[in-house]
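Omission of a single protein chain aside, the complex is shown with its protein chains in their original locations.
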Amino acid sequence: MDLFLSIVIGGLLIGGIYSLVSMGLSLQYGVAKVLNIAHGEFLMVGAFLTFLLQQHGVDPLLTVVIIGPLLFVVGYILYRTIFTTIRLKAANPGIFESNALLAAFGLYFIVQNIGRLVWGTTPYSYSYLSGTVSLGGALFNDSRLVAAAFAVAVGAAFYLYLARTRTGKAIRAAAQDDTTAGLMGVDINNTLALCFGFGAAMAGVAGSLISICYPIYTTMGLGYTVIAIVVVTLGGLGSIPGSFIGGFILGVIGTAVTSWDAGLAVASYYVIFIVLLLVRPKGIMGK
Amino acid sequence: MVFSKINWKKVAITWGIPLVAVILVGFLPQYGSAYWVTRVSYFLMYIILAVAWTIFSGTTGYISLASAAFFGVGIYAAALLGESMPLIFVVLIGGAASFVLAFIFGAITLRLRGIYFAMFTFGLVLLFKELIYYYEINIEGLRGRFVVLQSNETIFYYLLGIFVVTMIVAYLIRRSKFGLALQSIGQNEEAAAHTGVNVTMVKILTFAISAIFMGAAGVIMATKWTYVDPGVAFNLMISFTPVLMAIFGGMGNIYGPVIGAVLFAYIQEVLTTGELQKYYMLIFGAVLIGAIVFMPNGLIGVIQKLVGLVRKWRKGGSVAQNANT
Partner (left out) sequence: MRILEGEKVTKYFGGLAAVSNVDFHVDEGEIFGLIGPNGAGKTTLFNLISGAFTPKSGIIKFKDKKISGLSPYKICRMGMARTFQEVKIFPAVPAIENVALGALFGTPKPMSPAKATKEAGELLDFVGFSVPKTIPAGGLTMANQKRVEVARALATQADMVLLDELMAGLTPTETAEAMELVSKIRDRGITVFMIEHVMKAIMGICDRIMVLHHGVKIAEGTPKEIAASKKVIEIYLGE
C-alpha cells in the first residue's frame, strides 16, 4: 500500500509538470497546428537559463518571471516568421502540418546544437529546498511540491485567461475553426502566433520548475516532447483541459512503470501512444 | 504523365542517358581509386534512401521518419544472418522483413491523419532501438555485433544494383495508375477515396514497398561498417537526411531526390570533416528550415521556375520587338 501511494503521489507531482508542458504543446499543435518537436528544447533552454540565473543568486522561482515572457517572445517571433510563411505558402492544411513538422525538426537540431556547444552533455543541478514532506507514508522533496503547485497555478491562470479575456476567446475560436474565426474578424496570424508563444513560455517555465527538483542536461528535451505528444493525444487534440488531466494520468503511469523497470518507461509511453491511435485517436476529451 | 503513344526521342533520353551513366559508374572500381569507390558507395546509399522515401512520402504527403527503422532492420538482418547465408539472400530477407514490418505498422497508423503518422514513424525508430537494446543486453548479453566483412567492390556493386532496382520501381509506380492514385491521395485524399481508390491499401502497400529498399541498403551498409549496435543501426539522422535530400532536390520527379542526395551528401561530407563539425546539426537544421520555407519544391522546382521565367522572357522579348515594328 505504501508503494502504491508513493507511486500515485509521486506520479501526481510529476504529472503537474507534464500537464504544463502538454498544455503548451496542445496550444501549439491543437490551435497553431504545429507539432512542435522542438517543444522540449524550449523546456531545456528554460531550465538552463534558470540554472544560470540561480548561479548568480536569483531565486529560481523568480526566474520564471523572466523566462516566461522571454520564451513567449521567442516563440511568437518564430511563428510569425517561419511558420506563418509556411502556412501561407501551403496548398492545403495537411501540407502545412507536414512542412511545419519538418521545420520544427530543423529548430530542434539548431537549439540542440547550440545547447550542446554552450553547456556540453553533462548534467547540472543545484539544490533549492532541502526539506522533505511525508505524504501517505513516503518522503517527497519540498521542491517537488512547490514545482507541482506552481505548474498547476500557471495552468489554472492560463485557463482563466482563455475563459475571461477577449484574446482568450479569440484563441478558443481559432482552436475550433481558424478559417471561420478569421472571417469573423479575429486576426488569425496574430492569434496563432500568440498560441505558439504561450506554448513556448509554458515549456520554458516547466523547464525552470524541473530544474529545481531534478538534474538538467542538454538532451533532456526530447523525452518531455514525447511525453507531451502522448498526453496531448491522450487528453484529446485541441482540448486544453484534456491535456491538463492527461498530464496527471501519464505522470502516474510513468512513475508506476519506472518503479518496475526504468528502462521500459519510454517504450511504455510509446505503447500507450499506439494503443490510443488504434482505439481512440480522439483521446479522452477530444471532439 | 499521359497514357498516350510512345515518343521514341523522349524514351531515348529518359532511358538512354541513365543507362549510359549507370554503365560508366559501374566501371568505377576498375578505373577509380578505393577512396572514390567508398565515396560513391555512400552517395548511392543516400540516393537509395531518398528515392525510396519519395516513392511514398513524396507523393502522398505523409511524412515518414521511419527510414532509419527499416534501415536498421536490414542491418540486424545482416548481423544475424550474414555468417550463415550468401549475401544476396540476406539482402532479400532484409528487404522482405522491412516490407512486412512496414506493412504491419502502416496498417496500424495509415488509417489516421498524416501528422499522427509522422510522429508514429519518428517514435518507431526510438522504439526499435530501445527494444533491441533491451533484448541484446538482457537476453543475449551483448552490446553490439560483428558483421561479416565484404569487399569494397562487392558493397559497391550491390548498392549500385539496389539503386537501379529502386529507380526502376520508382519510375514504374509513378507512371502507372498506381502513381496517379498516390498523387491524388496527396492532393485530396477524401476525393480520391470517393473516386474509387482504396486509399488505405494503396498507402500501406506503397509504404511497405518503399521500406524494402531501405532494408536492403541496411544489409549492405552493415557489411561495410562491420560493427553494429542499436545506436548505429537506428540512428535518427538516417531518417532525416533522406527527407532533407528529397525536399532539397524536389519531389516532383524521380531525379529530384537523386540530385538532392548527391548534392547534400557532398555538403555533408564537407561539413563533417572540417572545422564546422561542431556545427553540423545547426547547419543541417538551418538548411532544412530554409529548404522548406524558400524551396518547397526543391531544386527541381527552382529550376522549373527559372526555365519558365526564361521562356516568358524570350516570348516577351519577341513580342516587344514585334510591337516596335
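Should a chain be cited, it is by its letter among A and B, assigned in written order, with residues numbered from 1 in that chain.
The criterion applied here is as follows: a residue touches a chain if its C-beta (ideal position, glycine included) is under 8 Å from a C-beta of that chain, and two chains touch if they have at least 3 such contacts.
None of these values were measured; they are calculated from a predicted model.
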From B:T14, B:N152 or B:N188, residue that would touch the chain that is not displayed: B:N188
For the full complex, which residue in B:V90, B:L110, B:L127 or B:V197 touches the chain that was left out? B:V197
To test your reading of the contact rule: which positions on subunit B touch the chain that is missing from view? 1-4, 176-177, 180-181, 183-184, 187-188, 190-200
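One rule holds for everything that comes next: only the chains that are shown with their structure count from here on.
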Counting in whole Å, what is the centre-to-centre distance of subunit A and subunit B, each centre being its mean C-alpha position? 33
In the complex, subunit A residues that touch subunit B: 35, 37, 82, 85-86, 89, 92, 94-95, 97-99, 101-103, 105-110, 112-114, 117, 226, 229, 233, 263-264, 266-267, 270, 273-274, 277-278, 281
Touching residues of subunit B toward subunit A in the complex: what are they? 61-63, 108-109, 112-116, 118-120, 122-123, 126-127, 130-131, 134, 188-189, 240, 243, 247, 278-282, 284-289, 292-293, 296
